[in-house]
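Presented below is the structure to which this report refers.
Only a single protein chain was left out; the remaining protein chains are all shown in position.
And now, chain A:
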Amino acid sequence: MISEFALILVSTILVNNFVLSKFLGLCPFMGVSRKLETATGMGLATTFVLTLSSICSYLVNEYLLAPLGIEYLRTIAFILVIAFVVQFTETVMHKTSPLLYRVLGIFLPLITTNCAVLGVALLNIQEQHNFIESAIYGFGAALGFSLVLVLFAAIRERVSVADVPAIFQGNAIALITAGLMSMAFMGFSGLVTG
């Protein structure tokens, strides 16, 4: 049981990393990786929302859509659930934990449109995860996202002061870096077999 959960975590964080293997959530990956602090904030906010929304979407699918036989509305229902979860969390957090609210800041509402969140919710159904597996899958996906985001931000901070040839400057070198990171992460695919 435990080993199965650990396997899901390792799989989502390293082997099937959502950014570098499944290429989901590339927008924040390129957008908020210029500074390490913002990348950390974004990682935290995403971890929070992804875990919560994968749990909620599992519940909605299992207890609302499946019994009524309307699974074809999954995508739109999940978008609704994610938007609700994010908005609700923001409201509650603003009141109860102003400090965390300030740390997460603008990134929290922005996650609503992060395709990795919807992707995780849909993949949970596709891979027929149960409740706990869904939660761990979402959490692992978020950890993997945060990990590569922080790594990438750290690399970009170094690259920004490096002597890059003029034609590679800016986003070009960032995309090449992302490609190299993706190739490096492909090396993990031998880690878990079967």
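Definition applied: contacts are C-beta pairs under 8 Å (C-beta built on N, C-alpha and C of every residue); 3 or more make two chains touch, one makes a residue touch a chain; residues count from 1.
Here is the rule we use: contacts and distances are computed from a predicted model.
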| item | value |
| --- | --- |
| Omitted chain, identified by the protein name its UniProt record gives, among "Ion-translocating oxidoreductase complex subunit B", "4-hydroxybenzoyl-CoA reductase", "Xanthine dehydrogenase YagR molybdenum-binding subunit" or "Endospore germination permease" | "Ion-translocating oxidoreductase complex subunit B" |
| Contact set of chain A toward the excluded chain (per top definition) | 60, 64-65, 68, 70, 73, 76-77, 80-81, 83-84, 87-88, 91-92, 94-96 |
